[in-house]
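Here you go, one structure.
Note that one protein chain of the assembly has been removed; the remaining protein chains are unaltered in position.
To keep things simple, chains are lettered A, B, C, D and E as they appear, and every chain counts its residues starting from 1.
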Amino acid sequence: DRKIHSATHEEILKGATTDIYFLRTLDILKEMDLDSTTVTAEIFPRKHGVFAGIEEVKNILKNKDIEMWTLDEGEEFSPKDTVIRIKGPYKEFGAYETVILGALASACGWATAAREIKEACGEKSFLCFGARHVHPSVAPVMERAAVIGGANGASCILAAKLLDIQPSGTLPHAAMLIAGDTKKIAEVYDEVMPEDHKRIVLVDTFKDEVEESLRIAKALGKNLYGIRVDTPSERGGVTPNLIKELRYKLDMAGYNYVKIFVSGGLTPDRIKKLSEVGADSFGVGSYISAASPIDMTMDIKEVEGKPVAKRGRLPGLVDNPKLKYVQL
Amino acid sequence: DRKIHSATHEEILKGATTDIYFLRTLDILKEMDLDSTTVTAEIFPRKHGVFAGIEEVKNILKNKDIEMWTLDEGEEFSPKDTVIRIKGPYKEFGAYETVILGALASACGWATAAREIKEACGEKSFLCFGARHVHPSVAPVMERAAVIGGANGASCILAAKLLDIQPSGTLPHAAMLIAGDTKKIAEVYDEVMPEDHKRIVLVDTFKDEVEESLRIAKALGKNLYGIRVDTPSERGGVTPNLIKELRYKLDMAGYNYVKIFVSGGLTPDRIKKLSEVGADSFGVGSYISAASPIDMTMDIKEVEGKPVAKRGRLPGLVDNPKLKYVQL
Amino acid sequence: DRKIHSATHEEILKGATTDIYFLRTLDILKEMDLDSTTVTAEIFPRKHGVFAGIEEVKNILKNKDIEMWTLDEGEEFSPKDTVIRIKGPYKEFGAYETVILGALASACGWATAAREIKEACGEKSFLCFGARHVHPSVAPVMERAAVIGGANGASCILAAKLLDIQPSGTLPHAAMLIAGDTKKIAEVYDEVMPEDHKRIVLVDTFKDEVEESLRIAKALGKNLYGIRVDTPSERGGVTPNLIKELRYKLDMAGYNYVKIFVSGGLTPDRIKKLSEVGADSFGVGSYISAASPIDMTMDIKEVEGKPVAKRGRLPGLVDNPKLKYVQL
Amino acid sequence: DRKIHSATHEEILKGATTDIYFLRTLDILKEMDLDSTTVTAEIFPRKHGVFAGIEEVKNILKNKDIEMWTLDEGEEFSPKDTVIRIKGPYKEFGAYETVILGALASACGWATAAREIKEACGEKSFLCFGARHVHPSVAPVMERAAVIGGANGASCILAAKLLDIQPSGTLPHAAMLIAGDTKKIAEVYDEVMPEDHKRIVLVDTFKDEVEESLRIAKALGKNLYGIRVDTPSERGGVTPNLIKELRYKLDMAGYNYVKIFVSGGLTPDRIKKLSEVGADSFGVGSYISAASPIDMTMDIKEVEGKPVAKRGRLPGLVDNPKLKYVQL
Amino acid sequence: DRKIHSATHEEILKGATTDIYFLRTLDILKEMDLDSTTVTAEIFPRKHGVFAGIEEVKNILKNKDIEMWTLDEGEEFSPKDTVIRIKGPYKEFGAYETVILGALASACGWATAAREIKEACGEKSFLCFGARHVHPSVAPVMERAAVIGGANGASCILAAKLLDIQPSGTLPHAAMLIAGDTKKIAEVYDEVMPEDHKRIVLVDTFKDEVEESLRIAKALGKNLYGIRVDTPSERGGVTPNLIKELRYKLDMAGYNYVKIFVSGGLTPDRIKKLSEVGADSFGVGSYISAASPIDMTMDIKEVEGKPVAKRGRLPGLVDNPKLKYVQL
Partner (left out) sequence: DRKIHSATHEEILKGATTDIYFLRTLDILKEMDLDSTTVTAEIFPRKHGVFAGIEEVKNILKNKDIEMWTLDEGEEFSPKDTVIRIKGPYKEFGAYETVILGALASACGWATAAREIKEACGEKSFLCFGARHVHPSVAPVMERAAVIGGANGASCILAAKLLDIQPSGTLPHAAMLIAGDTKKIAEVYDEVMPEDHKRIVLVDTFKDEVEESLRIAKALGKNLYGIRVDTPSERGGVTPNLIKELRYKLDMAGYNYVKIFVSGGLTPDRIKKLSEVGADSFGVGSYISAASPIDMTMDIKEVEGKPVAKRGRLPGLVDNPKLKYVQL
């Protein structure tokens, strides 16, 4: 009668998601009286990226008899940089290798993708809309990592709560389709929402995007903060030419205060091109949610103070000036 | 004082990870007396894949006043196939769109990658070793999906428990490095483990893989089930030539009963080539863990029995003979 | 005070557009008493194509003391096929080489492009809309060649007259822009035109193509023969997805008798794709008008009955079973 | 009993080659009392090019009640530059859209290709030899445009007359083949031509080009102005190595005053390479004659002084500082 | 005062060209009392090819106390095929490894290239003209290998003597240049040579190849066996078009008995194309002379009857049914 397959917080903290072979290793080392051997382990990635997930790692290792050094969340790392160093009796942390590496891999993957989007946006803002593309248990982990990487907000309610911000987002196509007319629902939306809410209306459901935008701008007047364009791929998606025409015609009709918000399969490249012709803000989903985890490796670098390594690796510690000592 | 950022089961079930705009939509539709409108929504993917994650979706929608049709776990779908159809008052399920799509996207992504591995393995078996590459909260979700896709086992303890199987795996490099010699630890491992455990020893830590394999085979005799080769990329990884030589020399020395288990960056292509020259079994990590979620779209296809669609989509239901009615 | 730079019919017939060196050649050969030498010349192309232009050539050579063999208009030729053979005293036709080759080159180029369009259309029809892309003096030459190649009609009035058919075409964007609304002008157009005229209305000027089509279909009812879609490249052009949606929604609304006519940068490839999803008829401009002329070469193959050739060519006649004797 | 299919000057001027739909448009607008609406239309190309053909356009629009601004012949334009602006009652010029655009498209295409050749030639000269590759009615239009683009002369007699220059050209292969020996005909050509004519002899008909050049140079002595090399593709065409050898051996034999004139499939690239090794002058055919027309678009930008545009285009005038007011 | 740097036959036979480390190996093995160890060594290539050079190897190993198995000259081998197996005390043949491998590598490389030419020639014949591209000491080795591969003759006098055939070849460009006229020297050549000599005359030195061929054919009449075309790359080399024209014009003039012999940078591809249009015979230089040696490896596969191998290779003999026992 377990309804959801994800691990609970308690299961994670007590190591239930670890790989079986770490438990076996501890049994065997104990048999050899080696389980308390002092080792120094280092964690490193194979790719460039943005560091995230360390807060969970600290909670997992809290109260263990070890020393730890690490990077801060949001800092960038290069391939083979040491991002965490742990020193202590192997039995204190050996069984958590799976859990630690996994927490970092996912978070760093999402934070890194968000950073690439941020670099494309420059001064302009973007929201993370990826919650619908990942398992709900990690949706808040992802949106939190996206904000570390540079996102200006998130639509997932729980994520916003964790980050202590307001969740963001407009009305979806479903609302329009049920109401049957964009203008009709936009008017109710305008009435219902609190005064300080920034009204943004989705304009591609029924009519030509430009025609609908002008119609909504006329209906809501100064109350309209922006319009959202999300043209589906079957209609060619949102193109620079469309945004250019939309901006031009909104301005011509006196609506230069209306912002243009774009969503739908956005990538850094597309964002740069749309931004140049007048898009003001972006909603990004798959580019962040589908980012591959950044795989992390944990290597034992010293055993009882002596450098070691397996074949193919160089023995001994690898210094990284960004590492800071962490109080657990 | 929340230690882990993932959503708890309770949070997921009560919709805390949904996107904010669905709640707003319900408010506004209510204002318009439209929240109880009967709608039929369909969920479809954009890519070919293997269906997984539906058990969680059923639990999420349990006790709602809706009708639902869906595929079985493990069935394959093509692009634009309807994989779920839901009919009922919009307020009954509208707010769960984010959660449902996310649960499917992740699970289908992993199951599909596992199926590709399965097709490369043919009659041979493989284990999912990807737990270390994803957030611990979804590690059991991933390993469960991998088994749906075709994996013969998993190393994550909790996943094995959920699947009601024994977790699998050998000893890691860390054990070898702390013990300082592969033969020494292999002998203790052999003593300590229950008789029916299949002893598999990792052979690339200190010595030439072939030399170490012969040394371990001599030491453990008939107790040795197999050896694992995981040569790091710095040493060229595991190649067909290496496996061919290893098999040849094990056989020549009379150890033809010793299985060869391979791990390290495996893909369907590499598995096919290694299998041809004698590898017996495989451990697969990133190929499964880094699989992109298969994004799902939920479109409203009928409103009060009348076909609707936004611009770019075709109104009305899309039949799929694989759909079965589900008792919630 | 010549208003137009093209050659008049009289100038062409008397050889005024020939290259100067042919006149000089005749002077010099006369000085050598060689201008009456009997020669056999053959004309051949370098590419595959469709033969056109021979009617003008016959008129140019009418009453000359020569024998001539040639292909029929509309027949296909392969590279190096003899398409015309002329035998007679060199002075009778030598000065017309430039004129003959030019008349064929242009006409064959256009007819060949039209044939490629025809092959893409299969049973469906297409009109040549290229008059606006070529000098008005050759617009009727081009449209005539297009009909030889397979076009079902032409929009150029003079061309239609030469071909003894009705000129075809709908109303242009200019009409819509001046009237300010597509429906308004469509209604007047419907009133004004004779009953048997097939009413086709252009629908992409102001609104979403699908919305406008349904609006016009409702307004004109059974009087509407078809709609024309000519979406500009700035809006992604006419795509298979758009046609598919348009056909689907016209049918759903009961307008399955309304034909879909497409124009705008059409090529054989695009026509095939649009035809598959429901386009009924096509308007083709640049693909025909911008077709390169098919350059023709005239080589002297016999002098006084003896095979000759310049270096690089093979002396003597090249037989072609398609050649027929022509009465001049 | 029309012998040639091209339009006569009278037909062009009275609009007989226009597309039928412009006449219909006028009828319908008249019915709506809109045919005298004041509109401003602009013509623009999609590509970079050289402007030509405006003289004919002015003659076509002479005496109409409109204002017009335009570029000069020979000026370059960029994509989307306004090249012509016309303002006045629509009925005054609407029916001439087809004719005007066509006159420009062909002339600009040829002038642009000629300009590219000119840029490759630098200080050296080239002649347009393309008359044999286009319909005789437009041969003078093409050669005139080529001269606007940069050609130093033309071989078509009528074109030369229109341009008030001497037509240029040497003797063709036909002359050599009938005479049977290059030297024999060269000697007669030398005798017959006026003293100030620049004698150029074609040398690739029967013998090795170098051997024949030296033979002709010896025969004509100081009377020889140059030789023409036109080696056919079957013999590898005219190559830089051949020109280098020819120049070297002419110089070695004391004929350094003999110019080398090249023809046969020349392109800007080949001209640059041949020029570097000693070619003095060029005859260019297909590169100019097969140049695609540069399609022009006429858009209505203002109706009764108010900016308009169809979907996908930006309303209102587009300024171009090169535009000058034209007195019609 | 050594005039030539190549090794003499005596130096080769006594091992003076061996690598120094084989001598050292024997010294050290002797010190260890291992120099008389019985070993079995096998020689194998890495590429497909044609076997040649074994006659020299047999002479080098004559009178050694060993057993040997080998392929025949002219047989083909595949990658990793055993081409020679030697069994005996290591000191009997160890020092000859360098010499044996080298003799095979060069000869097999040349024989293989000749075989590729042979396959392109089909029934037609070709001569090896590569002597001028390799050191004179190996010119006869190369031409002998070429004949094993399929060449029908060789121009090197010593090679012909070794092969007991007549050396072949025509007159070079030097002869033509000194005589100053091809016809003049061809006539003397015709007079001087014995009656049964096949007269072949090189025709590209001074004049157009076709013109010169017809001139020589007329001068020598039925005495002319063939003409050789060797057009230099500066003039485009010998092309299929040239051969086609040459054959056509020789036949037209009644010289259908005159053979066409081609030389100059020939490859299998070019030979196939030239053969199709009438070339009768070929002279091949660089394609054979520049063929890379086919590197051979000698591996010890058994030591005192026990299979051995270094890392990366499989221990024990590799059977090849083509191997035959050799009586030394």
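What we mean here is this: a contact is a pair of C-beta atoms (placed from the backbone, for glycine too) under 8 Å apart; a residue touches a chain by one contact, two chains touch by 3 or more.
This one's a predicted model, so the numbers in the text were calculated from it and none came from an experiment.
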* **For the chain not depicted, the shown chains it touches** => A, B, D, E
* Structure fact -> Given E:N223, E:N241, E:T267 or E:S286, the residue that touches the chain left out of view is E:S286
* Structure fact -> Note that subunit E touches the absent chain at residues 2-9, 11-13, 16-25, 27-29, 31-32, 34, 37, 39, 41, 53, 55-56, 59-60, 90, 94, 97-99, 101-103, 105-107, 129, 131-141, 144, 155-162, 167-180, 184-185, 188-189, 191-193, 204-207, 231-235, 285-286, 289-290, 292-293, 295-296, 298-300, 303, 308-313
* Structure fact -> Residues on subunit B facing the left-out chain by the touch rule are 206-208, 211, 234-236, 239, 241-242, 245
* Asked: What is the set of subunit A residues that contact the non-displayed chain in the whole complex?
  -> 307, 311-316
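Convention: only the chains that are shown with their structure count from here on.
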* To do: Moving only from a chain to one it touches, give the least number of moves from subunit B to subunit D.
  => 2
* Asked: Just going by residue numbers, which of B-E, C-E or C-D has an interface where over half the contact pairs are the same as at A-B?
  -> C-D
* Take the average of all CA coordinates in subunit A, do the same for subunit E, and state the distance between these two points in whole angstrom. => 67
* To do: Could you list the positions in subunit C whose residues touch two or more of the other chains?
  => 206-208, 234-235, 241, 245, 311-313
* Asked: Among line, ring, star, complete and other, which one matches the pattern of chain touches?
  -> other
